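Below is one structure, written out as structure tokens; the observations come after it.
With one protein chain withheld, the remaining protein chains of the complex are depicted in position.
Take a look at chain A:
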Amino acid sequence: MEVLREKVEEEEEAEREEAAERAEWARTEKMMRPVEVRKEETTLTQEMLRDLEKKLSEIQIPISAELPAFTKDTIDISKLPVSYKTNTPKEEHLLQVADNFSRQYSHLCPDRVPLFLHPLNECEVPKFVSTTLRPTLMPYPELYNWDSCAQFVSDFLTMVPLPDPLKPPSHLYSSTTVLNYQKGNCFDFSTLLCSMLIGSGYDAYCVNGYGSLDLCHMDLTREVCPLTVKPKETVQKEEKVLPKKYTVRPPRDLCSRFEQEQEVKKQQEIRAQEKKQLREEEERLMEAEKAKPDALHGLRVHSWVLVLSGKREVPENFFIDAFTGHSYSTQDERFLGIESLWNHKNYWINMQDCWNCCKDLIFDLGDPVRWEYMLLGTDKSQLSLTEEDDSGINDEDDVENLGKEDEDKSFDMPHSWVEQIEISPEAFETRCPNGKKVIQYKRAKLEKWAPYLNSNGLVSRLTTYKDLECTNILEIKEWYQNREDMLELKHINKTTDLKIDYFKPGHPHALRVHSYKSMQPEMDRVIEFYETARVDGLIKREETASTMTEYYQGRPDFLSYRHANFRPRVKKLALSSAESNPRPIVKITEQFFRNPEKPAEEDVAERVFLLAEERIQLRYHCRDDHITASKREFLRRTEVDSKGNRIIMTPDMCISFEVEPMEHTKKLLYQYEAMMHLKREEKLSRHQVWESELEVLEILKLREEEEAAHTLTISIYDTKRNEKSKEYREAMERVMHEEHLRQVETQLDYLAPFLAQLPPGEKLTRWQAVRLKDECLSDFKQRLINKANLIQARFEKETQELQKKQQWYQENQVTLTPEDEDLYLSYCSQAMFRIRILEQRLNRHKELAPLKYLALEEKLYKDPRLGELQKIFA
């Protein structure tokens, strides 16, 4: 009954397949049509036919033979574990089941391609694909999420195209081998990624299907680089404020509405025109960028990863292309069809029609109509119970069970034959093969390096081009890591020549951003700072050839802005460098935030020092309920009145406008004091400006030095790169080693050479023991004497030499050059040192020798092998 039912199903399936094929055919036909149309229109001549033939023969299926194939003979299989080379009985059973399944499948669906069930592994052993998956949770927290996992796989492995782009490969290697050689085809990529994803808890599946040309060849040249895509500006929805009950009515609008409308209309027309032009332009560009039609469209085999929603808070099903590590929606048109998919537990065949790419597929793996499964009872949780009632399902299960030919209901997938997937920390850090990877995007090129690979800390570089051929550079972005000067990103705009350096917090000058065109001082530049790290609260300093503007925040004196205008430098006759000849300042403008402790009319908002005109202008803050602010202007004039007395202060030296005139401010005394105060302030401000200039010079100098040195910082936890800790560790090891040696020495057997003379294994007689002891002691005594003699000899030799040298010096003292004399002196001091040391050693030896002798004697007494001796004395 089940067979019948299956047959019916299969027939339906076949019909659907046919429909799909027809659709496929229709599509290819459509693609071909332009040629055909032309063919029909013109009468076919011989030349044309020949031409066509020629053209057709020119079309080649692009088989990338030139790429280094990842073949079997490059793999050393001798070191692989047993599970790689043989199959366990359970695996054999599984293979039988798979074969049976495959036979049934090919019988029922003769027009579908054979299943990709058990390719050979590196040891030429057939292995079922599900057992090749080895779910592993990586020990790196960075690899916990799918996006970083996918990025890692795509970075770590080099892509090798399939030997035959139209067929699944005959071999599927284990992930450990693939990781070892850092190469693989799409199946290797997706197997590795799938193992990692399942390990970290995702509901992930390997997919065997069909993909577009770009996808299969990892061709990103038609994709926009993800790094260049600007994050979409989140349009802040303006909260519509409900007009409050007492909101005043706006003043009456006296403009003509008709005119406004006309204006709006005109504007709209212009805009529409512009839009149209833009669209046309875009279309033209799109046309240029569009891919050439692919002759094998829809037939290219590809493998990728499917992640189903549910686990790990994944809201929606999606695909991951393991080559690029990008995620795609299941509706994406680059994925043209699915043949089968599997995880570590089961294998499913897609029974749905893929005429419309994967857009109509429903990933409900529990639905046996849509997905034919191979093993029963492993993963029924997928079945959505809402569609069919329970009894129906049960029936079906029973029926299926019958159909599976006494298949053991509880048969589940054997354990993976693949070894534990391991990635060493070095490999993880290096990421890309040899630590370098280049990806070509549309109008962009991305280069990646492992950290510390480049001596200047460069880790990636994005070059953006103007044209599709990538010849005309638009801008370059370079990312750095671990730099001591905290440089993070360098942005070079080739069209404007503007360079922008971005820094992480921690630069000695608290730099944040530095944009400049040249490193020469007094040129256009903007330097931004981390203001919290600076004592003076400076945020930004902008410079042009003749001005300098500074912005401040959070200062106790409420200064917010300082702007200085310079005059070109006057040529001085005296010799003076640029640093000691600052540019004369024409004008300093300072602005202040409101100081809440002062009343508004005493709180200066802006002061302008016109140094050239000896004039000071003050503008005060505006009171909350006023629209005008007080102003004051001081003219610094030092004049002499008719009697020759110096005029200290006259009323016309201070012009002031006060919102609320007050008595005390009219006084000359008050004005005089204010002016004196301002004079002092002016001096300070001028000084500040010069200081700032000096600081800029200093920063530039420092930046140049840093650029030249580009030292990298090494974390104290980085045991491999941290030289200091390495040295320390080595020293520790050496000490340990020496300690060990010493211990070995103490355990040295004094008796061994003497015992060797006697026949082994026999117990020593007393006489023998006494002899042995005496020999040993006399030998040791001799050694001690020898040693003393040796030291003595050396001592004497040194002394003699020194005496000789001294004599020579005495004789030749007059004729010696200073260098010779120096040499002599240094020799003398060294010789003296050596003599002294030798003397000390000799003395020490003399002291220690008897002690050592006694110690050995004691030791020999206690030696168990010479127990005979003790017996006598006991």
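Points to keep in mind about this one:
Definition applied: contacts are C-beta pairs under 8 Å (C-beta built on N, C-alpha and C of every residue); 3 or more make two chains touch, one makes a residue touch a chain; residues count from 1.
Here, contacts and distances are computed from a predicted model.
For the chain that is left out, the UniProt protein name among "Serine palmitoyltransferase small subunit B", "Transcription factor IIIB 90 kDa subunit", "Dynein regulatory complex subunit 3" or "IBH1-like N-terminal domain-containing protein" is "Dynein regulatory complex subunit 3". Only one of A:S546, A:T628 or A:Q813 touches the absent chain when the whole complex is considered: A:T628. One of A:K79, A:K244 or A:K724 touches the chain omitted from the figure, and that residue is A:K244.
For the options A:K667, A:R742 or A:K797, the residue in contact with the chain missing from this view is A:K667.
Contact between chain A and the unshown chain involves residues 244-249, 251, 622, 625-628, 648-649, 655, 657, 659, 663-664, 667-669, 672-673, 676.
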